[in-house]
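Complex shown without one protein chain; remaining protein chains in place.
Entry: chain A
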Amino acid sequence: MLLSIRSLTKTFPGTLALDGVDFDLAAGEVHALLGENGAGKSTLIKCLTGAYHRDGGTVALDGAQIAPRSTVEAQELGIGTVYQEVNLLPNLTVAQNLMFGREPRRFGLIDTRAMRAEAREMLRQYGLELDVDRDLGNYSVAIQQIIAIARAVALSGKVLILDEPTASLDAREVEMVFDVVRGLRERGLGIVFVSHFLDQVFELTDRVTVLRNGRKIVTERTADLDRMGLIEHMLGRALENEVEQQSAEGADTTHPDLLHFNGVGRRGVIEPFDLTIGQGEVVGLAGLLGSGRTESAELMFGIRPAQTGSIRDDKGPLDLKNPRAAIAAGFGFAPEDRKTDGIVADLSIRENIVLGLQARRGWARPIPRAEQNRLAEDYIKRLDIRTSGREKPVGDLSGGNQQKVVLARWLAMNPRFLILDEPTRGIDVGAHAEILRLIHDLTDAGMSVLVISSEIEELVAASDRVIVLRDRRHVAELSGSRVVPDTIMRAIAGGGAKGGEAA
């Protein structure tokens, strides 16, 4: 084995990001590393590239133990990385980027001619003929990606980690990058390939390792797996109790229409979709990471303005050009990344809860302190936020309680339509069920909720209806008795014929 990782463990305050993960990489193989958000892919990669220091376990390269402390050190050991965002400098020339830090010199000065020749020679190995004197920024992302690969290989040369290198490429460009990767495999490099696009995984890789919730689920030869099996591994299928009954119960109630989204879409983000939200209804959005779930929600909340389509309620059309307008229309949105987009970590629970309400009233009419206290105490009790007091900074709470604070803020504003993007991400199992129960309580009171989740069971438990997304398109709508994990999973897997590329 070129690279072998044994029981790698990494903890962050409050979470176990990697829990005894084993991973093997042979020379001359392309090994896919898969998993949904929060599965531990990027943590694993960062432990390899020296961005993180592991808490336990061993990493051996060519049989020797390594513990890189920086990307530069990892490179010197032989581990190079290419990220989704091209990590070269668009303001330098191609040659400068390729040769940076290793420029040939004459009399102490950079020998531009030799540098040019060397850069050209490097690119020729990858079948690229470019004007290496032009700025990198003048070339397409695909070319930049190949240049980044060329640089990483030249610097390290044993292990190449490709972290979603194709996320912003079209089909033809993906082929170009793949040809380069195949060439490197033949040269005997070990390549770790991270991608959300399953078709690309099947096309390119020799083996697959799936991570979920910081644990290794399986390592198998790609040829022995089918799409369905892979998705089951990625999403997990440990059916929890209470699930079935709740979905059965919500199946036949009808909901009066509240909102209509007609042909709402945005080029390159999500294809136009129609969606009707009923009053007191929970609609789930299912799909793999990158399928357009969050993007749909962002369009519905005005975070990204829709280019096409219209939105209306029973009173008439709504113009959701920005979140402010959406809030005014009675919408709420609890984002996926609550640490950066949801909470203000340094402010107290009370301040976080009244934030939205205060913003709506305007700064000139402050909410009286007594009222703030009452609101905070009320929601701490209602949502069962575990804290020593309302003045505690939100950043000190656990993930589940932070999420409840975000919810409390929206509930205080009494919205009619609430969007929850991964409401249970990073929350322990107990709090999980609580959030689900809360969603049911809300809809019983007449609020409509849109839930986005990677966890099928959770969607099934929560939703009256599930919309399935694939490749930035709404591909199926399941309701009633069809809201079961199997059907959803099959709809996510789709025909499997095409749809790997992000157009």
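In the analysis below, a residue touches a chain if its C-beta (ideal position, glycine included) is under 8 Å from a C-beta of that chain, and two chains touch if they have at least 3 such contacts; residues count from 1.
Methods note: contacts and distances are computed from a predicted model.
*Asks:* Absent chain per UniProt: "Protein ImuB", "PRTase-CE domain-containing protein", "Sugar ABC transporter permease YjfF" or "Fatty acid desaturase family protein"?
*Replies:* "Sugar ABC transporter permease YjfF"
*Asks:* Out of A:Gln96, A:Thr205 or A:Ser454, which is the one that touches the chain we can't see?
*Replies:* Answering carefully, the residue with contact to the hidden chain is A:Gln96.
*Asks:* Check each of A:Asp133, A:Glu203, A:Asp257 or A:Asp314 against the chain that is not shown and name the one that touches it.
*Replies:* Here the residue in touch with the unshown chain is A:Asp133.
*Asks:* Residues on chain A that touch the omitted chain in the whole complex?
*Replies:* Per the touch rule, chain A residues meeting the hidden chain are 71-72, 75, 87-92, 96-97, 100-101, 103, 105, 108-110, 112, 133-135, 137-142, 168, 170.
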